[in-house]
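For reference, the structure is listed below as structure tokens.
Note that one protein chain is taken out, while the other chains of the complex remain in position.
Chain naming follows the written order as A, B and C, and within any one chain the residues start at number 1.
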Amino acid sequence: MRKFLALVLIAALGAVLIAAVVNLPEPGTTDSPVHTHVSAGYIKGGHEAGGADNLVTAVLLNYRAIDTFGEVTVIFTALIAVLAATSLAGPTERSGTQNIDLKTTRVPVSPVVSFVVRLMAPFIATFALFVMLKGHELPGGGFQGGVVLGAMLILLALFSGRTDKTDDEELPPGLRNWIRAAGPLVFGALGLTGLVFSGWLFSLPDHPFWREMVMIGLELGIGIGGAAVLVGLFRALREG
Amino acid sequence: MNVLLTHVDYIAAVAIFLVGLYILLVKQNLLKKILGLNIMETAVFAFIVTAGMTDNGVPPLLGPDAVGPFASPLPHALVLTGIVVAVSITALALALIVRVKRECGSVELNELGKVE
Amino acid sequence: MMAAIQATLAGLLIVAGAAFFFIGTIGLLRLPDFYTRVHAVTKCDALGAGLVLLGLAILAGFDGSGIRIIALIALVLLSSPTAGHALARAAWRAGLEPWYRKSGHVGQ
Partner (left out) sequence: MSVSDLFDLLILALLITCVLGIARVRDLATAVTLFAIYSFVLCLLWAHRGAPDVAMTEAAVGAGITAVLFFTAIAKIGRREK
């Protein structure tokens, strides 16, 4: 019965969505509103006003900077929520519901896999840093480099962490918390700098050199902070 | 019929979205529901990126020798932030599911109704 | 002349790589158990992708993108056997029995 109702709902929604979708302009045509309305201005003035060859980075760091600030705040908040959900003690620890069948024997890490992971990790980290630092000219930027760096750190935590102990953090806790908050902190600080120097929140300086430096700083902050948040999510989930 | 062929990208995104919604509504396992939610999110992202593409697929990079028409950069930036937020949502939901398993001993929704 | 040789060589390498992928996929579909399938797929990944990338590197010439493709070959040759090893080891640790010929007149 529930399945039948769900299928009816999905069929109705599908009919509405397809009827809406076939009336949109054909994908790929360059005279549709998505290409003529806002994006045309970004593409025309992106290099001067946005300060970056890669227009995606220009949109993220300049045109839509407040959106991006909210977004780094959201992922930091998600980390706090996950830490709260996994590490805070519950009201009552129910007895008898502990899942005994899930106590799997922990397989020791293969030395081959561990060696290859350790061998490749510096190269992946170099690539991630390259993606972050050249994000205003080539495809890449803070988020892209951050997720690559985060994936590399999760790989390392999977294969070379001490599996017998639960707390295998590399960094002292104080520094770790500051790095996890690096995204919102760096973004907020540089945004306030823009307010002081040019009167607009989140505006970039006019001088090309300083503009490039600020963009690199923003990308490094977003990337390293994002990577730390992703690793924190993984660790909290594994230990919780 | 012709309009179905020219808009096949949009229709595929709608189909993926509907399958994700079906998983979210019908499956009783909470982790399967989160998978369905992720599928719906990626279907929406695919729809947004498809709306901003051009026929020859030039990325919006203004190099010295780049020629247009470029794909629209705004959908790319929106989807980029969306993906990172989606992984945060997934991690939060999974942490809550693990907590539910620890407290109640099950992650099936129809069994959870009987707990207390 | 040089360009023609380059294109021919690259085309041959890419076709050879695609042939390895084809054979590996047949192996994935036809072989009887997990271990033999991992064996087939790892071969197809390492050799097939390696040959296709080598053909592309020759086509791109010995400049920036060609060198990057060669670095990619090194990465694929390193990661694909490792993935196969990890899969087979995990299956063995989890207690998956390898396949034996049922009639038992060979080996067994």
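Please note the rule applied: a contact is a pair of C-beta atoms (placed from the backbone, for glycine too) under 8 Å apart; a residue touches a chain by one contact, two chains touch by 3 or more.
Bear in mind the structure is a predicted one, so any value in this text is a computation, not a measurement.
K.L.:
Which chains here would be touched by the one that got left out?
P.N.:
Computed over the complete complex, the missing chain touches A, B.
K.L.:
With the missing chain put back, one of A:17, A:65, A:133 or A:147 would touch it. Which one?
P.N.:
Of the candidates A:17, A:65, A:133 or A:147, A:147 is in touch with the missing chain.
K.L.:
Given the full complex, what residues of chain B touch the hidden partner chain?
P.N.:
8-9, 12, 15-16, 19-20, 22-23, 27-29, 31-32, 34-36, 38-39, 42, 45-46, 49-50, 52-54, 56-60, 70-71, 76, 79-80, 83-84, 86-87, 90-91, 94, 97-98, 101, 107-108, 111
K.L.:
Could you pull out which residues of chain A are in touch with the chain that's been left out?
P.N.:
54, 56, 99, 101-102, 104, 131, 139-141, 143-144, 147-148, 150-151, 154, 158, 230, 233-234, 237-238
Basically, only the chains that are shown with their structure count from here on.
K.L.:
So that we know how the chains sit together, what is the shape of their touch graph: line, ring, star, complete or other?
P.N.:
Contact map by chain: line.
K.L.:
Would you mind pulling out the distance in Å between where the CA atoms of chain A average out and where those of chain B do?
P.N.:
About 15 Å, centre to centre.
K.L.:
Between chain A and chain C, what is the gap in Å from one C-alpha centre to the other?
P.N.:
32
K.L.:
Touching two or more other chains, which residues of chain B qualify?
P.N.:
Correct list: empty.
K.L.:
Note the residues in chain C that touch 2 or more other chains, in rising order.
P.N.:
Residues of chain C never touch two or more of the other chains.
K.L.:
Under the stated contact criterion, what part of chain C meets chain A in this complex?
P.N.:
75, 78-79, 82, 85-86, 89-90, 93
K.L.:
Residue numbers of chain B touching chain A in their complex, please.
P.N.:
The touching residues are 3-4, 6-7, 9-11, 14-15, 17-18, 21-22, 25-26, 50-55, 59-63, 68-70, 72-77, 80-81, 83-85, 87-89, 91-92, 94-96, 98-99, 101-105.
K.L.:
Which stretch or stretches of chain A touch chain C in the complex?
P.N.:
Going by the criterion above, the answer is residues 107, 110, 112-113, 116, 119-120, 123.
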